[in-house]
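Here the complex is missing a single protein chain, while all its other protein chains stay put.
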Amino acid sequence: MAVVTYRDALNQALREEMHRDADVFLMGEEVGVYQGAYKVSRGLLDEFGPMRVVDTPITELGFAGVGVGAAMVGLRPVIEFMTWNFALLAIDQLVNSAAKMRYMSNGQVGVPAVFRGPGGAALQLGAQHSQAFESWYAHIPGLKVVMPATPADAKGLLKSAIRDDDPVVFIEGEMLYNLKGEVPDGEHVVPLGKADVKRPGRDVTIVCHSKTVSVALKAAEQLAGEEIDAEVLDLRTIRPLDDAAVLQSVSRTHRCVVAEEGWPFAGVGAQVVDTIQREAFDELDAPIIRVTGADVPMPYNKHLEKAAKVDPARVIAAVHSVLYRD
Amino acid sequence: MAVVTYRDALNQALREEMHRDADVFLMGEEVGVYQGAYKVSRGLLDEFGPMRVVDTPITELGFAGVGVGAAMVGLRPVIEFMTWNFALLAIDQLVNSAAKMRYMSNGQVGVPAVFRGPGGAALQLGAQHSQAFESWYAHIPGLKVVMPATPADAKGLLKSAIRDDDPVVFIEGEMLYNLKGEVPDGEHVVPLGKADVKRPGRDVTIVCHSKTVSVALKAAEQLAGEEIDAEVLDLRTIRPLDDAAVLQSVSRTHRCVVAEEGWPFAGVGAQVVDTIQREAFDELDAPIIRVTGADVPMPYNKHLEKAAKVDPARVIAAVHSVLYRD
Amino acid sequence: QMVLIRRFEEKAGEAYSLGKIGGFCHLYIGQEAVAVGSLAALRADDYITCSYREHGHALARGISARGVMAELFGKAPGCSGGKGGSMHLFDASLGFLGGHGIVGGHIPLTTGMAFAAKYRNTDQVGVCYFGEAAVNNGAFHEALNMAALWKLPAIYICENNRYGMGTALERASAIYDISERACSYDMANEVVDGQDVLVMHAAMERAVERARRDKHPTLLEVRTYRFMGHSMSDPIHGHYRTREEVEDQRKRDPIAVWSQRLIEDGLMDQAAAKALDKEVMEEVDDAYKFADEAPDPEPGELYTDVYASTRQPAAGEAGAS
Partner (left out) sequence: QMVLIRRFEEKAGEAYSLGKIGGFCHLYIGQEAVAVGSLAALRADDYITCSYREHGHALARGISARGVMAELFGKAPGCSGGKGGSMHLFDASLGFLGGHGIVGGHIPLTTGMAFAAKYRNTDQVGVCYFGEAAVNNGAFHEALNMAALWKLPAIYICENNRYGMGTALERASAIYDISERACSYDMANEVVDGQDVLVMHAAMERAVERARRDKHPTLLEVRTYRFMGHSMSDPIHGHYRTREEVEDQRKRDPIAVWSQRLIEDGLMDQAAAKALDKEVMEEVDDAYKFADEAPDPEPGELYTDVYASTRQPAAGEAGAS
């Protein structure tokens, strides 16, 4: 097991898959000469050349469509959005082209493409650059949505996403790129659609994904000090959601908190709550509490920004309330 | 009270508001010479001229941005999307410009614009033309989302939306345009943010909006035959959601079904469920069941399409299950 | 082929009025020479995408009248299994990669297919058909810039029928000659008479050669005209154009132009023309009968082809609940 950063884990996945399959190529803004806006693609241009590592103009709608078109005829594009905020310009191609092609064509034409890049907030990037859209993409039948929280998952899930025959929305975390963690050597693939217990526990289930996983783990540590044993369940894939894993955990703990970085209204957590109360109504000893980003555009000021984000304190408060400890 | 169609009610609202306020103008594809793709703007070009009823090129991103820009300097644009499916191309302007301008500018610059057009499915328009995106827009702080189900609400809510100082996403129903109903004569304004009990009942609450309101009413009628007295609560405004009205109804009926046209994952109904279980956990005698559109791109074949849509039978089945009658 | 398309569309219009075809239905009557003349210049392995007004292109590319008509009827043997519909005709085996419903949305797709041809170093060509109203859309601008920048074997065929729904070209575009838009991308361009199938064919052959051999994309502005309404719900001449204008344009009916020439050149006589028409009518009637009697897709088809795996994500069952 080597310790690598989330960034390098993604870089390994790209390199390995491009070696494995000549149909895999990377396209996006600054992925080549600039080595990637966040250096995820460092070294790939030199290694694979400009036909397989393609710098594009700032035309998200256009190059997303190019990726879909190339995938329609059998290539396996990995389309990088510098951030998912900019992908709003391309969303018509993801929703109206990528997600529907297989269905409209009665299975004749699939779109084996991966759309990836960092989502959510970083530090003081302001309202237009600090948004989490996973619940949007997960709303769309035809798309899959993957959000790794650790270097090992980042590598293993990206490899699966590239090999998947359906369009995959792969949302990374800008704040996670420098996160270090152990990654199994050699071929390491993590299946899509499987949640992962990042910390087992008996008293309460904290459902989370992406950046909120480390927040939940921090909260769980502190809670352990209060004799509260929290289970941290990392969804990893948002669509298809691993309902079984969620229900299984909650039917053991009977209490649940759902944390996510995004806005509350119709977020991923709302779907998790719906599923739990529908399928495990009698298992619940308390209402499920969600912890989400504040329901406002992200402010620039660092204190306001901090207050808008999910932190261990708010997760702990939610756990206390589902345990009626407050 | 005059009986008018939903289409004409909208037309009246536009005409009256354009007479009332010279800053109000209508812009979009085919709104003028063609009299509106769905004839909602019939007669307005002749009455107000080409400066206030503006035909645009097929450039949703562009003319949505034009609307936002005009609103930033004080005009009150009503931007028509021929359908909300096409608005995906403009969504960057709604989310990154309209929804955030007031916040980013510290309250200096608001965007008093209305974006309107038909949403959801009609008949056999296929996968790209049959989508309901209300949960997407309602996810965004800074936007308001309004969806009238009757001619009276269509008129009253559109007038409120036009007078509102924030960007309003106003989603009509193509299948509702010919719906007839009584509309109060003279000035008729319906406030945003208020749900409406379309049918009072004691045994179960059916939360719905837009096209599912008539479906719920049909279901309620049949249920009455089985001695089940269903309350039909029309949300009318999706954001801000009238939580108080929902909670009030459910705490009387103790049982709830949530119906919506859109896809299930993180839909509007998921948010309603989250709110109810959080705020009225002990009031619930059964899990809340959602009835949604099938989780697939809309098929063209009419039988498959019918099977994909919400209908009274599925609402009734859901009511039976929350009443443990099956 | 032009006659086939004409008769097919007439029949489709008939079926629509009988309620056998639903949804939006955009007829190609008046523009037949564009699809027929241009597609004849392509190879079997080239890639084609169209807008929603694509019945003619589908037939000209070789999808059977039965396959297209059955799709319009939404039946299982339709070329998209009855799940796509009039706006979404597909036949991957012919490189016919859709009917697309979002104006301009398929232009970048074609750029991507041309990219794939270059990537794989084949000499395939990607061809995209769209209307003149689509050139004002950002997707057109972004897609053509990349095709020219990367020297891709793509051909963009703008079928300029003067109107986008009820909006005349000059009320939507700041310039009248769409072909001039090519200058923004330093792209080859030509204005073509779309009512003369031979002229269309010749221009297309030049474009195909540029793409296949020189890897240089082309923008063709094809001047044509829509004889019918925008879709079945639109009158032939609404508020936006006059009966006179339509009548006047009908004088240059592409089929008349063509048969006249054949007759002048002695390549065909009235009898042969009649025979051809009869033959075509039979094919169309057969297609109609086939479509009418064909089965609907199985109810279970509702949930297939959402993903490569037939399995539905959990939310799917919720939706069906």
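Note that the chains take the letters A, B and C in the order they are written out, and that residue 1 is the start of every chain.
Note that a residue touches a chain if its C-beta (ideal position, glycine included) is under 8 Å from a C-beta of that chain, and two chains touch if they have at least 3 such contacts.
Everything quoted here is computed from the prediction, not taken from an experiment.
Asker: Could you tell me which of B:R239, B:R255 or B:R290 touches the chain that is not displayed?
Answerer: B:R239
Asker: For the chain not shown, which residue from A:G67, A:G142 or A:P299 touches it across the whole complex?
Answerer: Selected residue, touching the omitted chain: A:P299.
Asker: Touching the absent chain in the whole complex: find that residue among C:Q1, C:N137 or C:S259.
Answerer: Only one listed residue reaches the unshown chain, and that is C:N137.
Asker: Just to verify: which one of C:R181, C:R210, C:R223 or C:R241 makes contact with the chain not shown?
Answerer: C:R181
Asker: Thinking of the whole complex, not just what is shown, which of B:A70, B:L179, B:I206 or B:L323 touches the missing chain?
Answerer: In the full complex, the listed residue that touches the missing chain is B:A70.
Asker: Just the residue numbers, please: which parts of subunit B touch the chain that's not shown?
Answerer: Output for subunit B: 25, 51-52, 56-57, 59, 61-75, 77, 92-93, 96-97, 101-110, 141-142, 144, 164-166, 193, 239-241, 243, 271, 274-275, 278.
Asker: Could you pull out which residues of subunit C are in touch with the chain that's been left out?
Answerer: So the residues of subunit C touching the unseen chain are 136-142, 144-145, 148-149, 171-175, 180-181, 183-187.
Asker: For subunit A, which positions touch the chain that isn't shown here?
Answerer: Within subunit A, the residues that touch the unshown chain are 29-30, 33-35, 37, 55-59, 61-62, 85-86, 89, 123-129, 263-265, 289-297, 299-304, 307-308, 314, 318.
Throughout what follows, only the chains that are shown with their structure count from here on.
Asker: On a CA-centroid basis, which chain has its centre farthest from subunit B's?
Answerer: C
Asker: Just the number, please: Cα centre separation of subunit A and subunit C in whole Å.
Answerer: Averaging C-alpha atoms per chain gives centres 39 Å apart.
Asker: Subunit A to subunit B: how many Å between their CA centres?
Answerer: About 30 Å separates the centre of subunit A from that of subunit B.
Asker: Quick check: what residues of subunit C touch more than one other chain, meaning two or more?
Answerer: Correct list: 80, 82-84, 88, 100-102, 138-139, 306, 312-313, 315-316, 318.
Asker: Which residues of subunit A are in contact with two or more other chains?
Answerer: Those would be 61, 92, 96, 103-104, 141-142, 239, 241, 271, 274, 278.
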